[in-house]
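If you scroll down you'll find the structure; I have some questions about it.
Shown here: the complex without one of its protein chains, the others still in place.
Letters are used for the chains, namely A and B, taken in the order the chains are written, and counting of residues starts over at 1 for each.
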Amino acid sequence: MSFISYLINGLSLGSVYAIIALGYTMVYGIAKMLNFAHGDVIMIGAYVALISMTQAGMSPIIAILIAVGVCTLLGVVIERIAYKPLRNASSSLAVLITAIGVSYLLQNVALLVFGANAQTFPSVIKWKGLSLAGGKLNISGETVVTIVVCLIIMAVLITFVQKSKPGQAMRAVSEDKGAAQLMGINVNGTIALTFAIGSALAAVAGVLLCSAYPSLTPYTGALPGIKAFVAAVFGGIGSIPGAFIGGLLLGVIEIFGRAYISSQMADAIVFAVLIIVLLVKPTGLLGKKIQEKV
Amino acid sequence: MQKTMKNKISTMNKNTRKNLLTYAIVIVAFAVMQTLISTGSVSSLLEGLMVPICIYVILAVSLNLVVGILGELSLGHAGFMCVGAFASAFFSKCMRDVITVDIVRFLLALLIGIVVAAVFGILIGIPVLRLKGDYLAIVTLAFGEIIKNLVNVLYIGKDENGFHFSTKDVMALDMEPDGTVIVNGPQGITGTPKDATFLIGFILILITLFIVLNLINSRDGRAIMSIRDNRIAAESIGINVTKYKLMAFTVSAALAGAAGVLYAHNLSTLTANTNNFGYNQSIMILVFVVLGGIGNIRGSIIAATILTMLPELLRGLPVSDYRMLVYAIVLIVMMLFNWAPKAIEWRERYLRFGRKKKEAVQ
């Protein structure tokens, strides 16, 4: 029984990783950059939802919508101010270091505004969850909702990218920015849209993460953010189904590692996965190979 | 011909002069601080910052070798510092009663810290340096975190039968009653002799500078920088990319190890946590490098010194809360100003002197 319960917990955590990983993988696929600040957008989303609920007394649904709105705007503004000017910089390190700076900035703004003390995040899910096998297997409401939300987001996003006009524009830009431009696609707009979607999802992920692990600090987003990037690389960067599979696998690996190997080593195990993937199959499970042009 | 030779000689002097100025700044700064300390005109808190400043200067200069000279972003620098710190602290604690001459014991500990960090640099560098850009950054970060994690589950004890290892807990060491725990998992190592002094730190800075500056201005340094500027062209003229990447990475790791040795011997308790050996620390070192100027060794020294002293200097002032925020903003603005194509164009149009000056220096 404990095995199944670990597995379900792993899938739940993995679902959060998958939602965050989507933001990384889409941005990487289209803007070819690692948005290091993505994890901190999650944290901002969680704080906004928390304030909306506890200080303004809003319902969880409204709070989530506000968090999504704030994060979407934040993502677009970050892209416009900090990343767009560096899109054609001579070194790809420039935008990566800037992204680290943005991450630092968001953490320190949160530190000043919300303080360093951990705040308790009230779960947005009131449902008690499932009790199966005569009470031997209890699955919390958060777990079920997280997995379901993740599945819905995946289905919607895949349909969006395959079927809608803006989604097709995204695919075109990720294939070849120059050609997309020639075809009359608004490249800047498409990149901004990608950041908007990724950041909106980050807000959702933030709320789900903090509902399951209810302690919120300015550093809450950093580690899950990095792990979600690992998930994106694991699944194959640039691939939406890859982010989903990578996220779920990573969540399961982490929970199993915590349960069966060592709770202190769980993070090390996750990072070891990244290293092994990059050395054995750098393109990830579903990624494509890119050859450098000489 | 006469003219070009003269031109060449004057420029070579300029390069050497630039480096000499860097040494001079370090020496003068040391002399001034030492005088202030000996006359008692420095608060004890500030005095306590002298060794940490040396540590951060060494870390920043060595990281700049990878970021500025090799052109790869390493986010695991603190991991190498961690390795150097623990290896040397382990040695010093074991040898505390065996080698009683402090300086001899410290020098041996230093050597051990450097060598172990260099070995880790090679072991990690071989797989990591096959990767590029973002991937390399994130994998170095991963390695740094793994090192920190491993140190936290490491238990080593010693009794009459020799050393005992475990990754579980102290009980699992299964020692005789007379055994002592040397490395105690998350509690780390306690009772390391406090052998690090400002003078030793200062000498280590000079040695670091000597190694890094001379490496940069040599055949190997040229090869490293050519890889940074254009890997494919470097290969086409027969430069062994893997070898030189590994060289820069390993030297950088070894120097970070030396900083770790200083760190371990400046505290009586050595533990590994997010703030001293985690990626927060690695990013802090990166902030020093970026604010001092990527590739600018002297800048790294100045930035590391000022930013390490700043919290103390600003203590009690209302601005001190905003310190980190300001770092972040300055970092972003500097990156945009130095790297955005539009900003470069603007600079070249309106700040012509900047370019001329650059030509003259080169």
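One rule holds for everything that comes next: a contact is a pair of C-beta atoms (placed from the backbone, for glycine too) under 8 Å apart; a residue touches a chain by one contact, two chains touch by 3 or more.
As a working rule, contacts and distances are computed from a predicted model.
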Record-based protein name (UniProt) of the chain missing from this complex, from "Tetratricopeptide repeat protein", "ABC transporter ATP-binding protein", "RNA polymerase sigma-70 region 2 domain-containing protein" or "Nitrogen fixation protein NifU": "ABC transporter ATP-binding protein"
Absent-chain contact - pick from B:42, B:211 or B:329: B:211
Touch criterion as defined above, residue of B:234, B:272 or B:287 at the omitted chain: B:234
Contact with the hidden chain (one of B:99, B:247 or B:324): B:247
Touching residue (missing chain; options B:205, B:225, B:289 or B:303): B:225
Contact set of subunit B toward the excluded chain (per top definition): 4, 7-8, 11, 210-211, 214-215, 218-223, 225-226, 228-230, 232-241, 247, 295, 355, 358-359, 362
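The definition used in the following text is that only the chains that are shown with their structure count from here on.
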Distance between chain centroids, defined by C-alpha means - subunit A, subunit B (Å): 32
Of subunit A, residues touching subunit B in the complex: 28, 33-34, 82, 85-86, 88-94, 96-98, 100-102, 104-105, 108-109, 111-112, 226, 229-230, 233, 262, 264-265, 267-268, 271-272, 274-275, 278-279, 282, 292, 294
Footprint of subunit A on subunit B - complex, ascending: 67, 71-73, 127, 130-131, 133-135, 137-139, 141-143, 145-146, 149-150, 152-153, 167, 186, 232, 279, 283, 286-287, 290, 294, 321-322, 324-325, 327-329, 331-332, 335-336, 338-343
